[in-house]
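Note that one protein chain of the assembly has been removed; the remaining protein chains are unaltered in position.
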Amino acid sequence: MTRWIRQVGWRHLVAVVMLVFAMVPIVFVFSAALNPLGTLSSSTLVPTGASLGNFGNLLGGTAFGDWFLNSVVIAATASAASVFLSALAAYAFSRRRFRGRRVGLLSLLLIQMFPQFLAIVAIFLMFSVITDYWPPLGFNTWWGLILLYLGGALGVNTWLMKGFFDTVPRELDESATIDGAGHAQVFFRILLPLVAPILAVTGLLAFIGTINEFLIANVFLTDTGAKTLSVGLWGLVAGERDANFGMFCAGTLLTAIPTVLVFQLLQRYITDGLTAGAVKG
Amino acid sequence: MQLDGPVTARQARPAEDARRPNPFIKIVLLGLTVALAIWAAFPLIENEAWIGLAILAATTAGLLHLYLTPRHVPAKYLVPGTILLIAFQVFPVLYTASTAFTNFGDGHRGSKAEAVVAIQTASVTQVPGSTQYALTVATTGDPATGPLVFLITDPATRQVRAGDAAGLRDISATVNSAGRVTAADGYTVLTTGQASLRSKEITALAVPTGGGAIRSSGLSRAYEGKAGRLYDESCDCVRDTTTGRTWTADEGLGSFVAEDGDRLAQGWKVTVGLSNFTRVLTEPAISGPFLRTLVWNLAFALASTGGTFVLGLLCAIALHSPRVRGRILYRVLLILPYAMPSFAMLLVWRDMFNTDFGLINNLFGTDVDWFGGATSARFAVILVQLWLGYPYMFLVATGALQAIPGELSEASRIDGAGAWAAFRKITLPLLMVALTPLLISSFAFNFNNFNAIYLTTEGAPFPADNPANGATDLLITYTYRLAFGGAGAQYGFAAAISIFIFVIVAVVSAISFRRTRRQEEVYS
């Protein structure tokens, strides 16, 4: 028994304690979403009602379906492309030695340090021209926003992936090179499968980051039908005086669904990658 | 086609290798790139944007060169992301940084020419005692291109006159009850739809009269207006047409200034040198609390990063065992805080910390004024960050644990090392190789975590004697308040402060980055 506690029991304990911490605000949001009054001060931890009215209002009274679709398409495309782009860059930073490598890495990090709220002006500057010249990439389009998000793809994810590429023994690709494989083959055939868990994790993180992005999407998407979930949801509580809290919570919960589904989809890669079962507790 | 474009450019690169079995993919992708470039070129040519066209051509040629020759292998991997990075991150940052040397902000956003137009337009008033006319927009030629004529009807006499830049002349026409012309010999009346396509010309058309000019007010009414203020190029000043008062352009301030110091509201953007920077250093309201804010900012970033890392790693390790039943469910539930939109949850947390109505005080039966005291407010915002951020570290650490070849830790177990020792000696160092860069970037993110403060405490609590700087203010929220909370938006000033912050973070990050060199070479 003590052996069980030492080897497995503590794991449950940690998980349960963390679950309580994780779930309290979510249960609160859940109760508020079910609360027919739909106001903040009437919300408690335990649901006081079980009405789906808030969900009904949300789906019937707003363009929630459009927002949902926009968010999922934008986040899925942008995150997939971003993972690919940053994997490429991470390969170069991890495996290749070239001049300006470390400076490049550091610059990638530092470029993120500039406050985004200042960049809004420059974004308007650029996209006003782009909208005039190439309307399919302009304001209120999926592709314009995706491109804009991809500008940041290298920033965060390259750092993340480079760290993982570093943990893959170099002997693996070196021996492949000796066997006559080119760099592309090493990258696609050897490295990428080995870091599949990380690709999955990065993809998920990028997906969440994109679906939650608000600041840029708010100025970029003004057509009601073009908005994403975060912008649309903000609109629900933007008046500050509105008591749309229940609908807002319902929307928040629904927003989490695609993320959870993507996680479920990727969990297989994250936990049952090549190394599955190799580590015994 | 434009859809595939960006993807194409990226995918083209890895296909470079000559021994790769399928050069076809590469060719298709490069072909798509070229096709995309051609598509993009047309509007540039049409608008005679030659510089843009040159950049496009050079970029395309560069890409073709890069992927059709075997050299520059690292560049093949870096270029696709870098092009996007330069266009959508580097350019905005450089543009923003450049505004630090200007007075760019509310009242000084555009060019001098724009300011002059705004001043003159804003000064146009109806000539006293003049009539308002019913307006019909007509043309003597084709509705889409012919010269525009205003047909104006005097409401009292119902006399119709035709006016253009040459002046007014009486004509005969059929008018409806509202006084608008329905037909007139020699003129084609424009429908609202047709007129709306020529909006710019209509707005620009002023029919000269003795006292001023007839202008349109919309598409159905016209009035006789007179500009109260006019720009005079000879003295580079704005003159009031009735009082004769002048405001002379001051290129240092970007404003028209009268002799008594009175400024016209509409100014323009000018270069102000380093004055935004000296303002940061010399204004006591800024330099005074700067150090205190910096210290708290560092503490916040460290606590958020370190705290989430410890929590996330703990969860990851706890669930990193096939013997834990239900670990799939655990994992899904544990990442939920990250799956919820963070801005929404920040707002929810803010409400949960409410003294009288908040869930936290209700649950624990306490009466803590969370955001009212410096310590409790700081504790609260860090707690919120832990909640929001640990799933990120949990995910990353889970991935990292999976990526560590199991043989390594197994080998150490066989060597007889205890579980803890094996973790500390084998697993943790390997994890750190993978995670240190991430911790640095997470630190950098948290250092500038605007929403974490702006959507919760907004910097509160504020000392009674300084409403500009609160106990939970980060440098970035502090900057925001200084630049946008006072006299409108002051982008130039905000950019200057951002450059200061940037330098600080750069130094901190660069120092910690140096330490990663050692780890990076573990396998080399």
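Letters are used for the chains, namely A and B, taken in the order the chains are written, and counting of residues starts over at 1 for each.
The criterion applied here is as follows: a residue touches a chain if its C-beta (ideal position, glycine included) is under 8 Å from a C-beta of that chain, and two chains touch if they have at least 3 such contacts.
Convention: contacts and distances are computed from a predicted model.
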Listed names "Glutamyl-tRNA(Gln) amidotransferase subunit A", "Sugar ABC transporter substrate-binding protein", "Sarcosine oxidase subunit alpha" or "Signal recognition particle protein", with the criterion being the UniProt name of the chain not displayed: "Sugar ABC transporter substrate-binding protein"
Contacts of the hidden chain among displayed chains: A, B
Per the touch definition above, residue among B:P341, B:P461 or B:G492 touching the missing chain: B:P461
Hidden-chain contact residue, picked from the options B:A115, B:A213 or B:V238: B:A115
Residue touching the undisplayed chain, where the options are B:N103, B:T153, B:S216 or B:Q385: B:S216
Contact partner of the left-out chain, one of A:V17, A:V219 or A:L261: A:V219
Touch list for subunit B against the chain that is not drawn: 1, 18, 23, 27-28, 30-32, 34-35, 38-39, 42, 64, 68, 106-107, 109-110, 114-115, 117-118, 121-122, 124-126, 132, 144, 191-197, 199-200, 202-203, 216-221, 223, 225, 265-267, 285, 347, 351, 354-358, 369, 371-372, 457-462, 464-468, 481, 484-489
Residues in subunit A touching the chain absent from view: 37, 39-42, 120-121, 124-125, 127-128, 131, 139, 218-219, 222-224, 227, 231-232, 234-243, 245
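In the analysis below, only the chains that are shown with their structure count from here on.
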Centre-to-centre distance between subunit B and subunit A (centres being mean Cα positions), rounded to whole Å: 20
Subunit A - residues contacting subunit B, complex: 7-8, 10-12, 14-15, 18-19, 21-26, 28-29, 40-41, 44-45, 81, 84-86, 88-89, 91-92, 96, 98, 101-102, 104-106, 108-119, 121-123, 125-126, 132-134, 136-137, 143, 146-148, 150-156, 158-160, 162-164, 166-171, 180-185, 187-188, 194-195, 197-198, 200-201, 204-205, 208, 211-212, 214, 229-230, 233-234, 237, 248-249, 251-253, 255-256, 259-260, 263-264, 267, 270-271, 273, 275-281
